[in-house]
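Let me begin by presenting the structure, written as structure tokens, before commenting on it.
Yeah, one chain of the complex is gone here, protein chain that is, but the others are all in their spots.
And then chain A:
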Amino acid sequence: MAITFEHVGYTYQANTPLATPALTDVSFTVPDHGYLAIIGHTGSGKSTLIQQLNALLKPTTGQLTVDQFTVTPTTTNADLKPLRRHVGMVFQFPESQLFAETIRQDIAFGPQNFGLDPDKALKLADEMLALVGLDASYAQRSPFELSGGQMRRVAIAGVLAMHPKVLVLDEPTAGLDPQGRQEMMSLFERLHREQGLTIVLVTHQMEDVAQYAEQVAVMQHGTLLRVGTPQEIFSDVAWLRTADLDLPRAAQFAQKLAQRGVNWPQGLPLTADDLAAQLAAQWSTKGVDHV
């Protein structure tokens, strides 16, 4: 599903003395099956922006289109039900929303709510459990006996059971250990690749942006500063500094070597692999012995 924002503005408590503008004139496009990362500091408008995607918040000005659905300031909630089915939202710490007695009941809750008959919903729950990498033995267990990372998988399985076309993730790896983080990011990558899901990821992890995203949007004070490929965004080091954003580790390291005179003819490397590949190319041309 493609996403288009056209001059979207949003003001909290609009038309009251407490009106607080949170988004101003935001325009961008994510192609069908795209992977967009949204970066920016706390309070930059990232969360307000993603809540437009399933119309939890409707724009105060402008409009957005998700596939064939268009949301304008006057769209009514009744018109939004189909959109909400297609846009799966995974909020921060989604495991806090688990509630059912067993894991499969929890996952089946959403589809049942949208009218699927209980047997089919439970069968679907079992499929989703496998999709997020938990084996069938978990189905009858209580979700509250699981580790943090496992609980988060169950919560995500519940979102996937709605068969969304767009998956919106708000800092999905916060609070997980490095192994849990890695597994979680691989899961989204797999869903993106195998099921063709469009992914919108809000993150502070520049490593994840460099490794997974196809497009990056940089937010600051409610405005979209820039949107581009990770290579375009991270290559402009001076600009990033003015936006007070970090480079991925590999790019920081490559920057230091650049200050000593090393050139990066294929662009600033953003990942360890990319860095090693560019170093290896220079290694042979310089005639250094290979081991």
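By our rule, contacts are C-beta pairs under 8 Å (C-beta built on N, C-alpha and C of every residue); 3 or more make two chains touch, one makes a residue touch a chain; residues count from 1.
Simple rule for what comes next: contacts and distances are computed from a predicted model.
S.K.: According to UniProt, what is the chain that's been left out of this complex called? Choose from "Energy-coupling factor ABC transporter ATP-binding protein", "Sarcosine oxidase subunit delta family protein", "Na(+)/H(+) antiporter subunit C" or "Cytochrome c550".
M.R.: "Energy-coupling factor ABC transporter ATP-binding protein"
S.K.: Looking at the full complex, which residue from A:Ala22, A:Val71, A:Leu224 or A:Leu275 touches the chain that isn't shown here?
M.R.: A:Leu275
S.K.: What residue numbers in chain A mark contact with the hidden partner chain?
M.R.: Within chain A, the residues touching the omitted chain are 41-43, 147-149, 174-180, 182, 204-206, 244, 246, 249-250, 253, 256-257, 260, 262, 272-273, 275-277, 279-280, 282-283, 286-291.
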